[in-house]
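Everything below concerns the one structure shown next.
Below is a slice of the complex: some chains, not all, each in place.
The letters A and B name the chains in turn, as written, and every chain counts its residues from 1.
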Amino acid sequence: MQTHAAKRVEIIIEAPMQGRLTDALTRAGVTGYTVLPVLGGSGRSGEWTREGQVGRGGMVAVVCLIRPERLGNLLDAAFTVVERHIGVVSVSDCEVLRAERF
Amino acid sequence: MQDILSLAADNLLSPMILCFALGLFAALARSELTVPEAAAKALSIYLLFAIGFKGGVAVADHGVDGGLISALLAGVMLSFALPFVAFGLLRGLTGLSVTDAAAVAAHYGSISIVTFVTAASVLTSQGIASEGYMVAVAAAMEAPAIISALWLVSRAGSGAQRMDADLWREILLNGSIVLLVGSFVIGMVTGQDGMVRIESFIVSPFQGVLCLFLLDMGLVAGRGLRASRGVLTAGALVFGVVMPLVGALAGLAAGLLLGLSTGGVALMMVLAASASYIAVPAAMRVALPEANPSIYLTLSLGVTFPFNLTLGIPAYVAVAQAVTGG
């Protein structure tokens, strides 16, 4: 099966910022992303859990597969949104099927 | 005084407050009891819809008098003004930074719809009437405080506020405002005809649903308190019980000026005394990300909310009765 080198970027960010992040990604030329729910976590700003929350709090994980040459753009875009906010960004190498989709 | 105490005792021993206490206890004792997030949201949709609809039907019954407009205006002004009072108190009582103090202040200018709902159900069970349009006032008071807080921050030059068009839309069309105003309008349009159709859904089970919701609020408040031990100084704690009293006084003045009924005055006090923990925190995360969420959430949800629920509401109702002679 033919695979193609790509990057997998995972951004864990506060839910109220999700729309701003995905808008910024789209502007940076990202063609797709997937949003996963997050149950809870811990970091410099303490521990939290989603259970019983009523508001639009909590965090989400945004996963984005892209061609390696677009990584710089994506990270710049993500950074402007995440910069002043709680959240983490990680990047790993991967291979994708059907490269024409990215 | 005698009356206030017996009213307070009555309130404290109601199933609602005891459910809140149970949730608080369970969370502080680290029980794994939890209400699923989806269930909590569904309960809050039910409560907002029911309270909005009932308010609308009440207005349909009594007709819209000029009182609606002036009460809305008064509510908006209170929401704009209270953050300045809160900010002043915070800077005096605590060592919070400008950003943190402004963020907290925004919460106290805005309102807690659950406190409002609980007060409304206390009034109902005591047979005290109130203006149906107070629901619309509650909706109108959600957002203005945010603007005052951002102005406080920008004036101090600390941190550029980011009020883009998106944020405006998010604040003005946040879920609880839309649902509250929407169901208020639906209630107004359908009136008693509509009420008859859905009464056994939104009226009879209301207090029971509120019990389960307050159980969850107790759990959330308790978890918050546990997670943020040591976040609040003594000064902040004092603020958490003094500010609602200050707010209630302002609400009392506004209610009397507007010539509201006994129940209306009590609800205006409750609105001014209560602090947001849904709409404003989300807005603050976007507009003032540097402000520490533990501080404002713990104060509003862990200190002021329980205070209003247990002691505040009976006190406000009693004062409103004494002052209006109702």
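Definition applied: a contact is a pair of C-beta atoms (placed from the backbone, for glycine too) under 8 Å apart; a residue touches a chain by one contact, two chains touch by 3 or more.
Keep in mind it's a predicted model, so treat the numbers as computed, not measured.
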{"item": "Protein chain multiplicities, whole structure file", "value": "A x3, B x3"}
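Throughout what follows, only the chains that are shown with their structure count from here on.
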{"item": "Approximate Å spacing (C-alpha centroids) for the pair subunit A, subunit B", "value": "34"}
{"item": "Complex interface listing, subunit B residues touching subunit A", "value": "34-37, 40-41, 44, 166, 170, 175, 216-217, 219-220, 223, 227-228, 277-279, 281-283, 285-286, 289-290, 292-294"}
{"item": "Subunit B-facing residues of subunit A, complex", "value": "14, 16-17, 19-20, 45-57, 84-86"}
